[in-house]
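Note that this complex is displayed minus one protein chain, with the remaining chains in position.
Let's turn to subunit A:
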Amino acid sequence: MRRDLRPLLSLAVAFLGAAVSPAAAAQSPAAPPTTSQPTASTPPVTPAETEPAPEDSSAVGPEAPPDAVPATTAAPPPEAPPPTPVPEPKPTKPAAPHPHDPNSPPGLADGFHFGSYGRVIAGGDSTGRAGRNGDIVARGSRLDEANYAELELRREDYWKSTGAYTRIVATTAFATPIFHYNGQFSAALAIRNLYLEVRNAGVKGLSFWAGSRMYRGDDIYLLDFWPLDNLNTIGGGVGYTFKTGTELKFHAGLNQPTDPYYRQTILRPPAYNQFGAAEVAILDRQKLVSSIKLSHVWPVGESGGVKGILYGELHYVPEGQREVESKVYESVPRDKGFVGGAQVGAFTGKRSTYVNLTARFASGLAAYGELNAPRQLRPDRLTTGAYELLVTLSGNWERGPFGLLMGSYYRQFRNASRSLDWDDLNEGIVIVRPQVWFAKIAGVAFEASYQAQQRGVATEDAPNLFKPVFAQMGRFGLIPFITPGGPGAFQRPHIRLIYLLTVRDAATRSFYPADDVFARRGVDHFIGVGAEWWFGSTSYFR
């Protein structure tokens, strides 16, 4: 039953690496460098576009880097490929984590904890212009991502009388810009996690939570992307871990993205002849998002395993009405959407080596993502017909001083309106990051990505003959870094220098507005210095 998957994983990674590199290298129709700034908007991808978080990969967790200590007794992250079947959290104060392994899950019931994720970067292009995300796909290289940080304060308690333990999590997130950059004494601040979770709630293995929560599974680090499940709602959930290690989770939550699709307010005279005007919500509907997830890990070999996940979501908005002119109302219909998905992964349990394959299909309301309002509806104002198909493959392999991290996805999105338009697209990316560590504290990574995109726009290929525009782009990065925590693809913190070469073909350039510098440059150089860290945060364990 136990098999060593490492050769298979190595083969898969090697194949992907070989397939990608030449493609990426092919993009270089040089264009004269110019100046200007723009935006090629990207349509919603499954995780809300505005959702800025990044974080760890499925390989992070109890599985430790070579010189790290073993996992603590805390519950290992079910989304991560754990080395063993999910153990029960012990209702006793666990052993203290290794002082040099801030990324390992903290013990339970031991009071207050602080955790954080953050990335800060200073950089620009070769002409000194400010850096900005240069990807054409929704999820591309994160080397030129904007600054972002989460600060998490957490309280853990063990309740001896019931055998339960609780965790209260409050996570604030900060997005760019930063005061030291623009001189504006303000911050783009959001409250993300704000929830209470109870484990072993009366029944061993049974857990409940309620509040505001980032609720998600495994990510693709290189793409800053949670391909199967990434929900941000206010609600609650229940989970049960069977003795076999199988875990079943159910969650339901609400959100109301700021958009007239959900809410419309109108001024009305206040009651009883009071002065002024009162704001009245004519339309005030929330979206219900619920999810169910069944996961199981089959151990393979001494530390490896195979993980399988089945996943589903239901999205629903009730009907409502809105005012189209004074005292004239129109009804807006109820709508719904579904997600079905699956993930299969394998991991060696050593040095974060893993591979994950996911497939996900979202329909109707769910196709637009969870924090978005649907656009481009059917004539009956429904989202029926909209869909998003997503297939991803990601993995990591490490041996000796070498490592290879990769990610890829293919995605189709179609909105509900009949006609193809800019927001209808097919896109995909393959990204690899080979890296080498030396002297335990330093390393250098290379990153290469090939991305391609078709949107619902056409170009006249020959007289009276049109074809969808097919854009291709290659990006090549060189990232020397210092890693105080030692080697490991998911070892942080890092301080790093970044050089990123971007090569755009003419079709890619055509996706940007007139006079956008990306519309005019076939080749771009990004140079930056930055830091990235994560430690002790529920973003990396659950």
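Here, a residue touches a chain if its C-beta (ideal position, glycine included) is under 8 Å from a C-beta of that chain, and two chains touch if they have at least 3 such contacts; residues count from 1.
Rule of thumb we're sticking to: contacts and distances are computed from a predicted model.
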Should one name the undisplayed chain from "Integral membrane protein", "Glutamyl-tRNA(Gln) amidotransferase subunit A", "Chemotaxis protein CheA" or "alpha-amylase" using UniProt, the answer is "alpha-amylase"
Touch as defined at the start, partner being the missing chain; which of A:P299, A:G312, A:P468 or A:G486 qualifies?
A:P468
Options A:L420, A:V444 or A:V523, residue touching the unrepresented chain
A:L420
Using the document's definition of touch, tell me which of A:V344, A:A458 or A:V529 contacts the absent chain.
A:A458
Of A:V391, A:V436, A:I482 or A:V523, which residue touches the hidden chain?
A:V391
Residues belonging to subunit A that touch the chain removed from view:
19, 22-27, 324-325, 375-379, 381, 389, 391, 410, 412, 415-421, 423-426, 428, 450, 452, 454-458, 462-468, 470, 472, 474
